[in-house]
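Working notes, beginning with the structure itself.
A protein chain is absent from this complex, but the other protein chains hold their places.
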């Protein structure tokens, strides 16, 4: 997929880009159609250009409705260490620059690309570690000086985070969401319409929710939560970056992970994990039929993605069990269907 | 109970109220006595009025000490999109407006009303979803434009949350508290004198602590924690909004919920829940007497509100147990007293 971004970038003292804000990124045909509007240059995928006042003037006059308004606004800019940038990318190719990665993160949070749809290989190396402060993005080398200067002037230079990713809502606020503590949703999160992220909720980049969800637990990088599913307070989903290995964790539709619980397997539709139970891929689970009889003992990873399961730890004997409303025959079919 | 608030409200572009700050709300006789101070209008419960400069002048001259000072200060206001409002409510009746709900939330955080004492029916529908930013409350429809304008001017418009509730401490800081991360205590929390809310603590609206408490876990909507009780790091209390159903969860006096533990039942006085144990209402529990012998097996909900219990999961056999220092006879009396 092609994408085009017209953005405002913050520069450090060496004129390197620290971050880019794209108010209205474009994808597909729109992106391709608008490439070439600059008088003297058509961008190749992966290319970017820092715009002169003439470039902006040209866009403000000739570009369509999608770019004209921001171009006009940018013409008025006179802030230090800011530049307008135009970047064209092919999301199937690897990112090529900081401004390229920022455009991909914007596409996710604008719901123009879903998690796992873009090539993000090598993106970490292209994201500078930045101090996100009350006075904007600041290069770490310049921070101590700026902090002392602010003190002397009677101001406070508040440092909100030292990170490669800024909070999403300083860049994109998608429609139909509530986010109680924006410090906990990174740019690059895909937050579905109808999602509430409570104070204990968290969403990493390239991860998120399909639609209506109450998120009070942690959605790790790469994890997608289906329509109608809820994550209880403090619950955990294992990320591919940290312990989940090669398995991509996900949660199906209309499922629930209880408070302080956790999953190390992809969960199917209409499933529940009891509050406080951490289900790793290697957890041994007793599979119970509709009458509560044990049909089989298996590992949790064998139940990945199966629908209609209720996981709990039996409080009389400590055994991890999965309750179903299926007969022994149905369970055998389910468990061995793909073996 | 009657209550009267003189506040400063923020308006959106359509002159709708986004939020109200009441520096000194009044209740009971004081509220009734001050109603009628405006030359031409006595407010009925549920009514509110946006004040003109003449109204404020009148209050500044004629109202008692409680209202004169804020009225005088408000006379100096000349900020855009601000208005002074006066509202009278009867807390036994349902809320009637945004300014009404904000007054009820202030009463809770000013410790003028306890959780569950006010009628809050339908309040969610009267609270607009607002962007809480470094430049104040902003209507979500106006946010993207404001963010681009700020960037162009070299400022950062930091969005702290997208929520129906603002953080309490931007409105009320009750005496004798410490709150390590104010983003985690909503306006409408009742925070008792002597309470410390650590970084992992959280208090929702219409919920809180009676007095001295160390809160490192989550107090859900509707939950009240008794004097001298502590919530360990990351522990959970089930809220009536999310899984607790009709049972109102609470914690008695001098009790402790361990780190990463949780409760789905009201806990009595002098109780402990071991770190890491999640006790749901349906958890089966073996009741042990003073000698460690099992007297009975029951569900946790049968132990709701009973004093002097220590809940743990036996680490040798995985059984959830409750330890007491009572004899078998005393335990039988306790368990079957109200059946």
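For clarity, chains are labelled A and B in written order, and residue numbers in each chain start from 1.
We take it that contacts are C-beta pairs under 8 Å (C-beta built on N, C-alpha and C of every residue); 3 or more make two chains touch, one makes a residue touch a chain.
In this text, all values refer to a predicted model and were calculated from it rather than measured experimentally.
Chemist: From the list B:151, B:306 or B:319, pick the residue that touches the absent chain.
Modeler: For the chain that is not drawn, the touching residue is B:319.
Chemist: Among B:25, B:192, B:208 or B:232, which residue is in touch with the absent chain?
Modeler: Within the whole complex, the residue contacting the unshown chain is B:232.
Chemist: In the complete assembly, which of A:163, A:227, A:270 or A:296 touches the absent chain?
Modeler: Among A:163, A:227, A:270 or A:296, only A:163 touches the chain that is not shown.
Chemist: Check each of B:126, B:180 or B:247 against the chain that is not shown and name the one that touches it.
Modeler: In the complete complex, the chain left out is touched by residue B:180.
Chemist: Please identify, in ascending order, the residues of chain B that touch the omitted chain?
Modeler: On the chain B side, contact with the omitted chain comes from 8, 21, 23, 70, 73-74, 76-77, 79-80, 82, 133-136, 160, 167, 169-170, 173, 177-183, 199-200, 214, 216, 230, 232-234, 258-261, 274-277, 313-319.
Chemist: Using the document's contact rule, name the residues of chain A that touch the chain not shown here.
Modeler: Residues of chain A in contact with the hidden chain: 129, 131, 134, 140, 143-144, 147-149, 151-165, 183-184, 202, 218, 220, 234-236, 238, 242-243, 260-262, 264, 276-278, 280, 283-286, 297, 313-314, 317-320.
Just so we're on the same page, only the chains that are shown with their structure count from here on.
Chemist: Can you compute the centre-to-centre distance for chain A and chain B, using the mean CA position of each chain? Integer Å is fine.
Modeler: Going by mean C-alpha positions, chain A sits 30 Å from chain B.
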